[in-house]
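A protein chain is absent from this complex, but the other protein chains hold their places.
Here is subunit A:
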Amino acid sequence: MLVHTCKGRWAAWAVFAVLFVPLFALPLLVIAVASLSTHWSGAFPSGPTVEHYAAATRGESLAALSVSLQTAVGAGLLALALGTWAALAAASLGPRLKRVLDALFVLPVAVPSVVVGLAVLVAFSRPPLLLNGTRWIVFVAHTVLVTAFAYQSVSAALTRLDPAYAQMAASLGARPWYVLWRVKLPLLLPSLTAAAGLCFALSMGELSATMMLYPPDWMPLPVKIFAATDRGSLFVGSALAVVLMAATLCVLLAVARVRTRAAYR
């Protein structure tokens, strides 16, 4: 603790609350309240209802949620596998080559995601890899966007991992694959699950690149929310947003449970 006196601590908490509540908590609260209303013309909303939720968890909306979950799980796992593979490969490269690889993987983060979306669209719009118009182009775009985070997270964990573990395993007669499977990956598990959660959450909320390339039969929830608010259905959009938020949080909490179990068994 940086602040020692009782008064000082209260003051710090007050400053924190003043900064945090309007910036972070209030907008989310507003969405939650709006999703339960039919009118909002004064200072407070009116016409309480749960009708929007009934609509948000049925039919097309439910399908969009399912699409989002499938995309996020698929792209997240693919990104985790690719990012981990790349990080493991980078760790055995020389420092100069590793820097090149690091830069390569930062690229999708540094470049605006609209650009990434357009790039993926153009790249996969003609044979031999014609993915435009299929759901796979959404998976590809999301994977490209989130792999960077998986790579960075695993790469950072690998540099902290004492090489003596893998060396001892090898000197005991374990082949490289066995060392990877039984020693390295289990020791990296906490950061692997952290990376998986991050990739999943980012993919769940991805809008700008998705907008560029989603096919009609594969519309993720953020696109649906955007469409709803775009045509003026703010309250329906809010309900959809709360559903998106809740679904993402549920999955993240489940991942966090795996993490705490993995951190020290």
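The working rule: a residue touches a chain if its C-beta (ideal position, glycine included) is under 8 Å from a C-beta of that chain, and two chains touch if they have at least 3 such contacts; residues count from 1.
Criterion: contacts and distances are computed from a predicted model.
Undergrad: Assign the chain not included in the display its UniProt protein name, restricting the answer to "ABC-type quaternary amine transporter", "Allophanate hydrolase", "Nitrite/sulfite reductase" or "Phosphopantetheine attachment site".
TA: Per the UniProt record, the undisplayed chain of the complex is "ABC-type quaternary amine transporter".
Undergrad: Given the contact definition stated above, which residue among A:10, A:24 or A:178 touches the chain not shown here?
TA: A:178
Undergrad: Kindly state which of the options A:34, A:55, A:137 or A:187 is in contact with the chain not pictured.
TA: A:187
Undergrad: Need a quick check: the contact residues on subunit A for the chain that isn't drawn.
TA: Within subunit A, the residues that touch the unshown chain are 162, 164-165, 167-176, 178, 182-183, 186-187, 264-265.
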